[in-house]
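So that we are looking at the same thing, I have put the structure below in structure tokens.
A single protein chain has been omitted; all remaining protein chains appear in their positions.
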Amino acid sequence: MSSPTSVRTDDPPAVVLTGITKRFPGVVANSDVHLTVRRGEVHALCGENGAGKSTLMKILYGMQAPDEGTIEVNGEQVRFRTPSDAIKAGIGMVHQHFMLADNLTVQENVVLGAEALHGIGQKARKRIIELSGKTGLNVDPGVLVEQLGVADRQRVEILKVLYRGAKVIILDEPTAVLVPQEVNELFDTVRGMQEQGYTFLFISHKLDEVRAIADSVTVIRRGTTVGSADPKTVSSRQLAEMMVGSELPSPETRESTVTDTVVLDVKGLKLLTPDGSRPILDDVDLVVRSGEVVGVAGVEGNGQTELVETIMGMRKAGSGTITLQDKDLTKLGTLARREAGIGYIPEDRHRHGLLLTQPLWYNRILGYQTRKPTAKGVWLDIDGAKQDTERIVTDFDVRTPGIDVPAAALSGGNQQKLVVGRELSGEPVLLIASHPTRGVDVGAQALIWDEIKRARAAGLAVLLISADLDELIGLSDTIKVMLRGRLVADADPNTVTPEDLGSAMTGAGSTSAAVQETAVVEEGEN
Amino acid sequence: MGHLRGKLLPPALAIVFSMLLCGVALVISGANPLNAFGAMVSQVGKGTTLVDIINSTGIYYIAALAVAIGFQMNLFNIGVEGQYRVAAVIAAVVGGSIALPPGIHTLVIIIAAALAGAAWAAIPAILKVTRGVNEVISTIMMNGLAIGLSAYLIRRDVFGELRGNNIRTAEIPESGWMPGISFGGGGTMFGFIFVAIALGVGYWIMMNRTRFGFELRASGESSTAASAGGVNAKKMVLVSMLLSGAIAGLISLPELLGRDHTFSLNFTAGIGFSGIAIALLGRNHPGGIAFGALLWAFLDKSGLALDNVGVPREIVTIMQGSIVLSVVVAYEVVRRVELAAEQRRVGRELGTVGGAA
Partner (left out) sequence: MITTMEEKPHVPAAPRKRKVPGWAVAMIGVAGAIALLSITSMQTGFPQLTSSGTTQTAVRLMLPILLAGLGGLWAERAGVVNIGLEGMMIMGTWGAAWAGYQWGPWAALVAAVVFGSLGGLLHAIATVTFGVNHIVSGVAINLLGAGLTKYLSTLLFQPLSNNPRQSPPVQPFDTYSAAGLADWLGELEAGQRLFISDVAGILRGLVTGVSPLMLLTILLVPLSYYLLWRTRFGLRLRSVGENPHAADSLGVKVYFHKYVAVIVSGGLAGLGGAALVLNPGQLSYLEGQTGGRGFIGLAAMIFGNWRPGGLLGGAALFGYADGLQLRSGGETVLALVYGVVLLLGVIVVWQLIRRKWFSAAAAIVVAVLLYLLYISLDEIPGEFVSYAPHMVTLAVLAVASQRLRMPAADGLVYRRG
């Protein structure tokens, strides 16, 4: 798959990192990291969430200064104080969270910071159009970035890097937002550019992708590099063991616990954009039963977030009904829906799950401010909240010195365990879990999966949204595919592959018997 | 608790910094700063100054509470200034045009003032909730309109009357007054001070012990998390804005019920803005606000003594301004330092610092 012929071993390496150490308050993000990237290769950097990959790349890109260690580019030692220094040395970075200004045009975004090359006018425009082809971008440079889709935005990011003449390109988790087909297109682009002499540093924790694209692999664990491997000979399993020191947890559920009791019944749900011009949710029908995990697959931006927020009452549906255990929720607010028995793990715990500067016990009250054990009538029950927080800390293995520390002081995995623990309190009948293990370490991931499985076995109905197709296939009893605001297909998690799901998610049509397209209206369930 | 140091240090730093700044300014202008500060302190014991300070503290306290309710949920009610002005005119007009038994008359005036303040605050609140209009801009605009409205309402062909050179509303009959506590030559303390104290206690209970207080703070900390937690953002904006406006409506009552008994062109303006400063200084905490209000009142009233030592008393305003600005900077710096310290502490206790090495 890779093209080793383009890797030149006689030249000095493109990038050498030696003994890099970086400390933050309370954590050492990188400790004595060593990394050598040869010119013209695709070098993968693997490690689980929180292992320190992103910090390392920020150091290489000049966004953060290392406390110790040296950086060499093309055999010369360099010191980067700002990204400009890195850019001058020929290093470019495509960030995981796109660094684009929505309200500026593609051209403005590309030339920003590199105006000295071709100005900001017609010359720059010509150059951008020339380079667009390499990235597969096919839009006018005068278009506002807000009008672009995810894949095109990524192409703009690559274009930015090319425009600056970068020879070494860092791709930070580039596939996280893409479906398998788009990943393939990206890899084609990468291979094409590799033949023209570009060097890539590919950051990922998806081992199949690493093996498909990389010429060599370096593994990072707990902030330090633990070894290198040849992707052509190493197995995913061996890589995984290098990454986490043991076997990766698997989301597989065993026997079915699905019952006939309908818990959540969504009928004909519609949601329009704020200006009313376009439907975000279009006639969605959905049933979740007691003991069942229903997974929703979809490319980001196809309405999954909105579906969850509409069921939670955070967005107001245009039409349709939402019923929970024969209780009509349609006209109720978020709090009443929570009181009716919905637990909610939001996709972004910082924005929607936690009050970051408040202590853990104060966070326990959020969403439960009207119920025991955290409230009595209009009064808060502070003692009750503290006691129950202690229980969650113990039961869910939240690593914290105490319940009086602010939530912000915990690591992402521990924050998420706190959220999961809280949302499984108060005897919910339905759990809505949006990307429940996004950005958490392997230990927390395994615990969260176990808790979801246990609650499911106890009869909980679960609506699971995830971009991690392995997680979705492993945990779900039923999978629905969401595309442009509609549930367009059903998949059987026992037989479906991520590739099948991917093509259904992009609307390329089903390629497998495991995915059944559902007709647009009514026929959806069963 | 180490938290206490984090809370007390910034205001102390800010005050010291501002005193130094003003001291330097005084030296440059040829005055002796020690003389000036000494004159201010000794002024407290003279004439009615002490009682004036207490009265003024009460007024500032109410103003800062009104602002703090909005601040708790990151709602910037810059419009307290306009709300209390409108409430003052309306309370004066209502009080002067009805005749009721003592007590009830006063109560009606208080309610009228609270309702008027809330009504004036309702306009930006409704605009925000229904149309998404930023409250900072709309309340600033409402402040301007309040000046226009109050000037219009005391026109002689509307509700005003001419007394000497001053246009004012009809005087409130004695049944509507609120008696104060007289200290003879030391002045008279407004009876409304006790209402202010009660408001402070009520505010503390509301913020720390009730569901409403929790929802208010949650909304202020993270509106998105609050909404996912079932807090109705629009309702919170509406309720807290109305509450803030209602309390703002009471700001002028100590003077109206205890001394002036009429709304005239001599109306004390600017308290709403001072209230913003004091709420910032006191970090929206009822105790901190009390301290801030006292400091403000002291600077205002003792500053009069500066004229005697040949220093323009406006230096006090500079001091107030620099205190606000430096205190917000100090709070921000301390907050960051403390968060980092907390993360270090958690890291140390969990052993992640050593673990990765």
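Lettered A and B in written order, each chain numbered from 1.
The rule we apply is simple: a contact is a pair of C-beta atoms (placed from the backbone, for glycine too) under 8 Å apart; a residue touches a chain by one contact, two chains touch by 3 or more.
These numbers were taken from a predicted model, which means no experiment stands behind them.
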| item | value |
| --- | --- |
| Of B:A226, B:V324 or B:L350, the residue in touch with the unshown chain | B:V324 |
| Per the touch definition above, residue among B:I147, B:I197 or B:V239 touching the missing chain | B:I147 |
| Residue touching the undisplayed chain, where the options are B:A64, B:A88, B:A112 or B:L127 | B:L127 |
| Of A:V73, A:L100, A:A297 or A:M314, the one touching the omitted chain in the full complex | A:L100 |
| Hidden-chain contact residue, picked from the options B:S138, B:S240, B:T262 or B:S302 | B:S138 |
| Residues of chain A (touch criterion as defined above) contacting the omitted chain | 61, 63-64, 82-85, 87, 93, 95, 98-104, 108-109, 111-116, 119-120, 138-140, 142-144, 147-150, 152, 160, 274-275, 278, 301, 483-484, 486, 488-489, 504, 507, 509, 517, 519-520 |
| Where the unshown chain meets chain B, residue by residue | 25, 29, 76, 78, 123, 127, 131-134, 136-138, 140-145, 147-149, 151-152, 155, 273, 276-277, 280, 312, 314-322, 324-325, 328-329, 332-333, 336 |
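Just so we're on the same page, only the chains that are shown with their structure count from here on.
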| item | value |
| --- | --- |
| Between chain A and chain B, centroid-to-centroid distance (C-alpha), Å | 46 |
| Footprint of chain B on chain A - complex, ascending | 23-28, 31, 222-224, 312, 314, 333-339, 344, 346, 351-358, 365-367, 369-370, 375, 378-380, 382, 399-401, 405-406, 408-411 |
| List of chain B residues in touch with chain A within their complex | 209-215, 217-218, 221-222, 224-232, 339-350, 352-353, 355-357 |
